[in-house]
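Only one protein chain is missing from this complex, and each of the others stays in its spot.
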Amino acid sequence: MLAAAAVLAAAVLVFRLRPSDAPPPPTIQRGGQIVASVRAEPRSFNRFVSRDQVTELLTILTQGRLARINRATYELEPWLAEKWESSADGRTHTLHLRSGVTWSDGAPFTSADVLFSFQAVFDGKARSVIASSLTVGGQPIRARAPDPQTVVLTYAAPSGPGLRLLDNLPILPKHKLEAALAGGTFASAWNASTPPADIVGTGPFIVREYQPGQRVVLDRNPRYWRRAEDGSALPYLDRIVLEIIPEQNAELLRLQAGELDLTSSELRPEDYVPVREAEDQGRLRLIELGVGPDADAFWFCLKPEVKGKNPLFAVVQRREFRQAISHAVDRDAFVETVFLGAAVPAWGPVTPGNPQWFWPDVPRYAHDDELAGRLLDDLGLRKRDPSGVRKTAEGVEARFTVLTQRGIGWYERGAAVLRDELMRIGIVLDIVPLEFGALIERLLACDYDAVYYRPLATDLDPAGNLDFWLSSGSAHLWNIGQRTPASEWERRIDTLMLEQAASLDFERRLQQFNLVQQILAENVPVLYFAAPRLYYAHSPRLRGVVPTVQRPPVLWNADRLGVTR
Amino acid sequence: MIAFLARRLLFAFALVIVVSSSALLLTRLAPGDVTAQLGPFAPAAEVAGTRARFDLDRGAAEQWLRWSSRAARFDFGDSFLYNRPVRELLGGAAVNTAVLAAAALLVATALGIPLGMLSGSGGAGAGLIRGVSLVCLSAPPLLTSLLFVFLAATTRWFPAGGMTSVDALDGGWSTWLTDVAAHLPVPALALALPIAATFERLQAQSMAEALEQPFIVAAAARGVAPRDIIVRHAWRVSLRPICGVYGIAVGALLSGSFVVEFVTAWPGLGRLTYEALRARDIYLVAGCAAAGGAFLAAGSLVGDLLLAAADPRVREQGAP
Partner (left out) sequence: MTRAGRWLLGVVVVMAVAAPWLAPNPPDRSFADALYAPPTPVHVIDAGLRRPFIYERRLMSRLERRFEENVSRPIQLQWFTAGRLVTVPEAAGGPLLLLGADAFGRDIFSRLVYGARTSLALAVLATLAALVVGALIGGIAGYAGGRVDDLLSRLTEFVLVLPAMYVALALRAAMPLVLSPAAVFGLLLVIFALLGWPIVARGVRAIVASEREREYVAAGHALGAGPWRMLARHLLPSTVGYLAVQATLLLPAFVLAEATLSFVGLGFPDPVPTWGTMLQDAANVSLLGRAPWMLAPAAAIFVVVLGVNLVVQGRGRAPVQLEP
């Protein structure tokens, strides 16, 4: 009996130990190259002067930050700074730099480079595009260096995101750029005509060659400081080639043909079928990244200075009007027809793709045409004649011009679905798809009735998106750049958001932000319908892929990518 | 002859100035400006800074004055998109486009004119040639380019895009040349086919007309061999309309085709122009327009010279 039990236990043990049950940690071979595509040229190799996607990607590949937000876990990780201490009031942070780090040209990395980077961000002439993301309480972050391995940062006010702000700041080499900053040529330093050898960094790769209009070739940085868990040197890859392919169809063709290992962006819903077929044939790997962090948005211009004379403005300004529209849209059907089902219904700007800040209990408006009709009736917008179009008591038709961007399938489809949905409750929409430049001009001037568009949040942390939340913000979609809040609820959001951004207690920040989301949902200045589910494809020979819904979906982790031969 | 060339040069110069200036002013008139590229809701200070950098905060007339006085010193301003002087950008792109244009023109001429002679004189397969030409004319360039990229990607006979490959990075001149030659067929064919079809149709029509001319009919009656009639006599006369359009084709090819260059990722002028137009990159737009104007003037001159060479009657009359 005892023996039998022992045999059984041994069998269980043996069974447990079978390798297929506990997969070995993935070992990635050193060497090899991958080819990735980007849609445009880099505008600069200097992230301080350009915010375009390619410059950002090149910065991730070639430069280091003091601390990095892991794009998959959303955790703040030590990077060039090895460890840090923060004071209790959250205003002073002492960072200890990693020792032994060198620039790719062999020069040692010290606190002087950090000080130089802060100086460059806030230099008056250089006009850095990242300055606003490193401003706390209206003041620049101040940095001083007691010794070459230590940096002390002082915030003018407590900051909710705290050191997470440092993810926005690539550290640039003082010895290469000092002269340019002093000479006032910092903005054009490190552009396409700079010899690649001058573009040094602390990132996993170095620029080997830039062939304008064609590609950027990045080679392994032999002096990269990071090591894998087993102590082997990173990055695994010898080379990353960024091919510039402006046209998305050609990009997909070259991915399918195996000329590319990965692309710059997620797949369009239409591309799902061919990529799925290619996966079945073993030519590609299709991955679902998850729900994207940005939802689509539909909003009316609520700027009284511009729209005050419009006879419909009195109605549009009432939250009941916007609530009625929210009730009239069947979000489940919207997801199906506009995104071919590859989306989830959305009720606010924060989607499940932002798990830290997403609030599932945000107020919702059930699809209910009758209720929508009653709300509109109460506002005096009634169906007064057989045309079925609602009119005000003065006889003005409820007719709005909706702008959207031309040439993007789901924008035009979404606007058309909206038109059909609102037609049923007696509101007429005229859809005008505009080309990007023309659309933006009208958006900024509030020269429109309504817009269907997908604004991208600049940061997952709400404190990084104050330009959207604050009534004075440049991305406060429905009424940009107000001097004083136009409504009571906008004032409340302002107060809550400023408090939230300066709070150190995450739980409290979360509570306050939930309240903000609730106020927004109750007043519906912007209507959200769906957040797309993102799909991505890469070649099957790629190893070490940790996908994320943030951009770049795979290359953020470039130092741990490898290929099979 | 020298006076003629000098006059044409002067005209070309005037054309370049007028075209680039109108491109600049039209860019101002079109809705939106380059600051949209900063992102839809960029901070106001950044937008204002960018406007100031490109003189967009000044009146259109003032901007034009400042731009043209700098252009007189060969400074055509900076590109926002590329963060570099426009002059540097145009040079490289123009060379790349010239390579592509030369290849495409060669293919179009070699295909279009002989086939047009064949179909115009009612030779074998005239109907088939006509049909293929019309297919080439009816297909949108976007679709034909995509089709060629698709074929190249699936058959692997040619690289599916780009102008060079990364493997040729360390090679010498000869490696570079063979590499470029391998990349040429896809964009060159996509570019050449509609032009070849145009040439074919024009040549067929004028060949048919030339064959009706009394001297041809007489030659046929004298018993001159048909092939000699077509090649020796009729062809020369039938070249006139082709010459008229040839110049435009040369000019248009040299200015680059944005669809073909965009889809096949060829780093040429057409793609540059398209990106500049889309982004309202004002000085780059003006620069590309200037290059386009110069090339068209050159192409039109070539066309006129060809016309004179093909038809002695025009030459005697005095143009060149």
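Chains here go by letter, A and B, matching the order in which they are written, and residues are numbered from 1 within each.
Operating definition for what follows: contacts are C-beta pairs under 8 Å (C-beta built on N, C-alpha and C of every residue); 3 or more make two chains touch, one makes a residue touch a chain.
Just so it is clear, the model here is predicted, and its values are computed rather than measured.
K.L.:
Given that one chain is not shown, which residue among A:H175, A:R413, A:R492 or A:R541 touches it?
P.N.:
Of all options in A:H175, A:R413, A:R492 or A:R541, contact with the hidden chain holds for A:R413.
K.L.:
May I ask which residue of A:A112, A:L371 or A:V432 touches the chain that does not appear here?
P.N.:
Selected residue, touching the omitted chain: A:V432.
K.L.:
Decide which residue listed in B:L211, B:V260 or B:L305 touches the omitted chain of the complex.
P.N.:
The one listed residue touching the chain not shown is B:L211.
K.L.:
Need a quick check: the contact residues on chain B for the chain that isn't drawn.
P.N.:
7, 11, 14-15, 18-19, 22-23, 26-27, 29-31, 120-122, 126-127, 130-131, 134-135, 137-140, 142-143, 146-147, 150, 198, 201-202, 204-206, 208-209, 211-212, 216-217, 220, 226, 229-230, 240-241, 243-245, 247-248, 251-252, 255, 273, 277, 285, 289, 292-293, 296-297, 300, 303, 307, 311, 313-314, 316-319
K.L.:
Tell me, which residues in chain A touch the chain that this view leaves out?
P.N.:
With respect to the unshown chain, the touching residues of chain A are 249, 252-253, 268-274, 276, 333, 336-337, 340-342, 401, 406-407, 409, 412-413, 416-417, 420, 430-435, 438.
Convention: only the chains that are shown with their structure count from here on.
K.L.:
How many Å are there between the centre of chain A and the centre of chain B, using C-alpha atoms for each centre?
P.N.:
Between these chains, centre-to-centre, one finds 40 Å.
K.L.:
Give every residue of chain B touching chain A within the complex, in rising order.
P.N.:
Its residues touching chain A are 30-33, 36-46, 49, 80-84, 88-89, 92-93, 96, 146, 149-150, 153-154, 156, 159-164, 166, 169, 262-265, 267-268, 271-272, 275, 278-280.
K.L.:
If you look only at chain A, which of its residues touch chain B in the complex?
P.N.:
35, 40-41, 43-44, 49-52, 127, 129, 132, 187-188, 191-193, 208-209, 211-215, 217, 241, 243-247, 249-250, 253-254, 256-257, 259, 435-444, 453, 455, 467-468, 474-475, 477, 480-481
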